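Down below is the structure, laid out as structure tokens.
Only one protein chain is missing; all other protein chains are in place.
And now, chain A:
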Amino acid sequence: MSSWLDYTINGLIVGNVYALVAVGLALIFGVSRLINFAQGSIYLVGAYIGWVAVVQLHTPLPLTIIVVAATAAVVGLIIERFGLRPLQNSVRIAPLLATIGISFVLDQLVMLTFSPNPRALPSQLPDVRFQLGGGTIGPLDLLIAGVGISSALLLFVFLRYSKLGWAVRAASQDRDAAMQMGVDVNRVNQAVFGIAAALGGVSGMLVGMYYNQIDTAMSLQATLKGVVAEVVGGAGNVPGAVIGSLLLGLVESYGVAVFGTSYRNLFAFLLLVVVLVLRPNGLFASARQAPPEPLTGTFIAPSRPVRIPRWVLAVAAAGFAVLPLFPVSFYVLQTLINAWLLGMLALSLTLVAGTMGQVSLGHAALLAIGAYTSALLSLTLNVPVGLAVIGGGLVSAALGTLLISPSFRLRGHYVSIATLAIGEIVSLVILNWESVTRGPIGISGIPPLSLFGYDLISPSSVYWFSLAVMVVLALLQGRLLTSHLGRSFRAIRDDDIAARAYGLSLNRYKSLAFIFGGFAAGVSGGIAAHLYSYINHETFNTQQSILALTVVILGGLGNVVGAIVGSVALVGLPEVFRIAAEYRILIYGIVLLLLVRFRPQGLLGTI
């Protein structure tokens, strides 16, 4: 029994840490209806500022906390002022994408400044342990709990009794009415971002001390956990976020107790998916509500797509097809092969996110399913590689659609959260299902591409193969868009309620979009597996999902040609300018931010 007490205490302590992130997220969501994906990056910044303060400047603990809170608050204010405020009147998805871009930029800046290697962040508290039940708790546990409880109390007092706190609550209930009553909503937003960032920064530092280690991977993990806790508690609900965090900590802790440490995150994301499906407004939300008012045309930026004459496309395709006949370097071909593989993923995502309006943040999971299927089919069942790749596409289409189907009833930002979680679940299942996926060891010795018994080993044959597959997929998708399915997908994206009133079943058409898109992504992953010859659970990660999203926005949401142009641009240009790998993600983040701000319709326009 006492060990259960330990797991409970541990769960509450970890949950308390999550609460510091989740409360910030809930405050921001409450006021601006935005899930701030950059919250984890602020947490990361807080951890590294804490490291500088403790290790380099030798500040005492109270001063460390003040320095971290102040610096993080400044970062939060900068994000609000320059990243989000200019987007107030843009399409709904714009601020979400902007916070993703900001998070990549911040993470990468921290990584470039401090190197990706983990660092030790020593705790500044005496190392004594008190006996409690069968386990112990130390001063740091108490400090974390103290910071959590006191910040929640302070926040409560601020929201209830200060004038600015009233303004925050008014703005969160009805932004327009608050503005009309003279509330300066910009000032409210600033206050909220400042407070949320200070909380996030301090929690990053405390967690760093708790584990005595900080590294740049902390950011995404913190965002994910904070988002889970926030959604479980009900987005925008500050007390709900605290309870959601404690619940998440407990679920994880008990899950670890029963199944082992590597299952911790799996439980977190399963909890999220279950809550999203059963109670999308959180555990403490009121019952069903009337359908919201129309959102017509507000999802994507209205624009007229650039029409490219067919002959131009044909000439371009022919030009790329004959390229290997000229004396081009292996390096150029290799770069373009990568562009074609990314192009297939982008085709998939532009259909799902652009045409269908389901902004998926876990699209790399479809690559992973295709890659593992194709690799295992060819390795263990000796299926010819050509067929195995198609098998990868089919399994990715079927399994991907099945996994994503719980999110079909969700809208807007919730779809993005759900797909992100489902993507993480896929990666965690690959990690833990050792009997099939070989777990953390990964799969090596995957046979090279081959077609009708001929191995495709020379760079030009691989180039032709991947180009041909991508062109076929692009032609099929173009045909799909001109069919009744194209208009049905777009109708559901523009107004799902009106679409249902005209007989369009959301489940049916969202499934069809994911089946088609899942196939393209699965084929891309399958080809990649045979090219790399080694894959593991980290080969296809969130960074690739975000890269694909940037490509899709660059080309124009839903735009088939745009997806390919975007892929060539984002894979090719960094190569042309010889940009070092560690700067590329920074550049992708900046490209995403600039696009969202200045050209949301992308290069070729949304369709």
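In this section, contacts are C-beta pairs under 8 Å (C-beta built on N, C-alpha and C of every residue); 3 or more make two chains touch, one makes a residue touch a chain; residues count from 1.
Basically, contacts and distances are computed from a predicted model.
Peer 1: When one chain of this assembly is omitted, its UniProt record names it as which of these: "ABC transporter ATP-binding protein", "Cysteine desulfurase", "Response regulator" or "Sulfoxide reductase catalytic subunit YedY"?
Peer 2: The record names the chain that does not appear here as "ABC transporter ATP-binding protein".
Peer 1: Determine which one of A:T59, A:S511 or A:T539 touches the chain that has been left out.
Peer 2: A:S511
Peer 1: Among A:D6, A:D494 or A:E575, which one touches the chain that has been omitted from the display?
Peer 2: Of these options, the touching residue for the absent chain is A:D494.
Peer 1: For the full complex, which residue in A:L476, A:A569 or A:I590 touches the chain that was left out?
Peer 2: Spelled out, the listed residue whose C-beta touches the missing chain is A:L476.
Peer 1: Among the options A:P62, A:P327 or A:G503, which residue touches the chain absent from this view?
Peer 2: A:G503
Peer 1: In the complete complex, which positions of chain A touch the hidden chain?
Peer 2: Chain A touches the missing chain through residues 290-291, 293-294, 296-298, 300, 302, 304, 476, 479-480, 483-485, 487-488, 490-491, 493-495, 497-505, 508, 511-512, 515-516, 606-607.
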